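Every protein chain of the complex appears in place save one, which is left out.
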Amino acid sequence: MAKIGVFICHCGENIAAKVDCTKLAAAMGEHPGVAVSVEYKYFCSDPGQESVKKAIRDNNLTGIVIAACSPRMHEATFRKACAEAGLNPYLCEIANIREQCSWVHTDSDMATEKAMDITRSMIEKVKRNNKLQPIEVPVTRRALVIGGGIAGLQAALDIANAGQEVVLVEREPSLGGHMAQLSETFPTLDCSQCIMTPRMVETAQHPNIRLLTYAEVESVDGYIGNFKVRIRMKSRYVDTHKCTGCGDCMTKCPVKKISSEFDCGLGKRTAIYTPFAQSVPNIPIIDTASCIYFKNGKCKMCQKSCQINAIDFEMQDEFIDLEIGAIVVATGFQIQNTAMYGEYGYGKFPDVITGLQFERLATASGPTAGKILRPSDGKEPENVVFIQCAGSRDPSKGVRYCSKICCMYTAKHAMLYAHKAHGGKTNIFYMDIRAAGKGYDEFTRRAIEEDEASYIRGRVSKVWQENGKLMVRGVDTLLGRPVTVAADMVVLATAMVPQPNAKEFAKIIGIAYDEYGFYNEAHLKLRPVESSTAGVFLAGACQSPKDIPDSVAQASASASKVLALFSKEKLEREPVIAINNEATCAGCWGCVLACPYNAIEKKDICDRSGRLIKQVAYVNPGLCQGCGTCVTFCRSNSLDLAGFTEKQIFAEVMGL
Amino acid sequence: MITQEKYRTTVKELLASDSVKMVIGYKPGSTPDRRRPLFIRSSDDADQLVLDSTCITNLSGYLVAEGLLSDEKRVGIFLRPEGIRSINILAAEYQLNMDQIVIFGFDSTGREVRPLEGRHSKDFSALLSDIKENSPQISKEPLLESIERMNEQERFDFWQEEFSRCIKCYACRQACPMCYCRRCIVDSNQPQWVNTSSHTLGNFEWNVVRAFHLSGRCVQCGNCDRACPVNIPLRLINQRMAEMVLEGFDHFAGLSPTQEPVLASFKKDDTETFIL
Partner (left out) sequence: MSEQQFEPNIIAFVCTYCTYAGADLAGTSRLKYAPNVRIVRLPCTGRISPMFILKALQKGADGVLVSGCHPGDCHFTHGNYHARRRWMVFRSLLEFTGISPERVKYSWISAAEGSKFADLINSVTEDIRKLGPFDQYQQMIKDAQSPATL
């Protein structure tokens, strides 16, 4: 038999001035199953709470309704009071008669009538509440960081420095990501290598970080605190335990003219190679597509040159299985394929290059040792045209968003060029100059005022070659006339796009992505570093175009989320989760598809001999967030949502 | 007749070679224009097989009979295009494994029966796409058109009148290949969402809930309509809902065995005009 206590709060005058609390208490006292119905000035006060606790104990109440302010205010308060009085905290419901009644209505009788309906409805609900226990999930205190660019390094170091274990996976042979390719960085013009390389070394040497380079995440199973991750270690053909990084093999390799990916095609590399001189780890890999041995079965020059016998042509991919508690995804970005812009002549004219290629030219460790030289003839250009928004903010090319960093790096390029090629002339075609950020607008002003970058507001329609010059035809929208500029080099500020396999990778981890393939945060404003999947966090440009400071900030934020998760041995969660009636489940799997959290799995029901009888849906309590979308889908009414069960809601409606 | 003979031979061959363990087809019924299901397990059974224009019942529901497909052996079945759509949905909803199904497709115009090329669901995908493309052009049943022209009150009264005959026998549910739930929502009484008595409210709720559960899944085979002992034109509601999901979501039920259920999926740009 239900013994419900109803506690009607005056909230001073806030409720009592409009709602006749005495009448309400009397009416509710008459309602079937109500054992106690009392009113009081402030139930949320200490004596108020004590009186609730006393009533629970004295009357052995089976549930309580607090008719007061919104549950968003004091539900937690009264649940705690219940627990202290020995009543399961989930046997408490709040009837919102303040925010949604006394405060918003003028007619006292009608407000009282409404308060009665609201309270009665909650009485009927609470009669059907079940005792619930918070869900406890054990936590494996080991983080996986995917991506070894600046965001991944920052997240890994922050977590490791806090004393937790980290596994860092990088699919390239070396750490570094895009930042390692850059020359100087805005707005301070400090050398990227100088700030990046020490971080790479620190990461590699950190006792809490296990570094897996030239490795890829093969599969992710499990849920927050309990992921099972399989990593594929791609075969380098070089024994990482033996190799000392002396570089003899690279010197001896006869295949020397392979276009270097790291140098964006502006430099050359060998078939056995490290991406760049400061690679971490400094262990080469063999590019089997270019290696003579792998093509013809002859050569082995590298093996002969290796004094410690580290080269193994028979090496196979290996798999590592890891137990992981939290994942930071920092898989970064790519630049848009500039071939989409036939009108700019990229690929046709060697001196039309991307911004990233300009970085390689400008960096001291690059193929030209820091001299800005034309790829076509190695001469220093006297006039450079920069084209901003080459791809970005262009719906016709599929990129409607702003890539965010291009305004800044173009200004930086103009400055670097001015510093290196004295007397050189720069023209920058732009749509808007977006320089929001600490020291950013000052930086672009400096490019204009001190380094004489000439900004032309307008789009470029065509680039062609004439008398050894690149002719750039655009429009100056401020003057309202077409302009043609003769240039020696054209630099395209190409759009930042997601990694080409971003969507497939998202499916492996089980996180959501947007129409482009950038990963979705759980909430754009309030949960910007959490992915849609509990226990998976985002850092850097895999979420949206970002510059270095933003990437680092987000990485540290992700790390703090991971550390918060690791601060306890077990996770405690609200028990509002879906549950399935396996006897009636028809196994149609509509719920599996509808669930936004991949929380529903297929479970085999077998007889005693182990023969499969049927498959039913199983809701993983670690993953379920309690939205109830599956419950509504379920035609056979097999799924239900704890805390908002079908019975409870039916009763709530019928109690109105 | 030629189609029937050809199929009898094929069925016998497949049974003889153990390619299928059973074929579900039609045999003569109690009157000349009625057919009943035939479960062919032997060559002798196959001689009873009838295939003519009166073979209209959608047999696909028999495939989900408890245990029929659990031994992983293959089963043949005679299906019209809408029946093929039904088994596509059953496969999409994981009620059967398409690899176990051998299809004997047929269709009819007037009294003429013709075979459909193919044995596997995927062989019919072009045919089903054509049917989807042509479906908006097919002229509507006059009764459906007249209901659509009615005002709300008239529509309400029309359906009240029709539903008032409902005796809650659930023949519609039993006849429907899509009603494979182990427990129907109407049989769930904690809480009693659907009133089970055959009063107007209960009848209204039952028929509305069934139509909702069939939205995006009904292929208009007409099994429910023919099964109804009191002649409620159930096909019309389901037809209207099929039109709705086609217009609203470009969803044509049973187009392929991997089609996502329309109510378990969504598009961010689903367009509506009524949400305030």
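Think of it as A and B in the order they're written, each chain with its own count starting at 1.
We take it that a residue touches a chain if its C-beta (ideal position, glycine included) is under 8 Å from a C-beta of that chain, and two chains touch if they have at least 3 such contacts.
Model, not experiment: these values are computed from the prediction.
Of B:V102, B:L116 or B:V208, it is B:V208 that touches the chain left out of the display. Of the listed residues A:F294, A:Y401 or A:F650, the one in contact with the hidden chain in the full complex is A:F650. Of the residues in chain B, those that touch the hidden partner chain are 147-148, 152-160, 185, 189, 191-197, 199-202, 204-205, 207-209, 211-212, 215-216, 237, 240-241, 244-245, 248-249, 262-268, 270, 272, 274-276.
Counting over the whole complex, chain A has residues 70-72, 96, 98-101, 103-107, 110-111, 113-114, 117-118, 121, 124, 512, 520, 522-523, 532, 576, 594, 596-597, 625-629, 631-633, 641, 643-644, 649-656 touching the chain that is not drawn.
FYI, only the chains that are shown with their structure count from here on.
Here chain B touches chain A in the complex through residues 70, 93-95, 180-185, 188, 190-193, 213, 260-261, 263-265, going by the rule given at the top. Interface residues of chain A facing chain B in the complex, by the touch rule stated above, are 583-591, 593-594, 612, 615, 633, 635-638, 646-647, 650-651.
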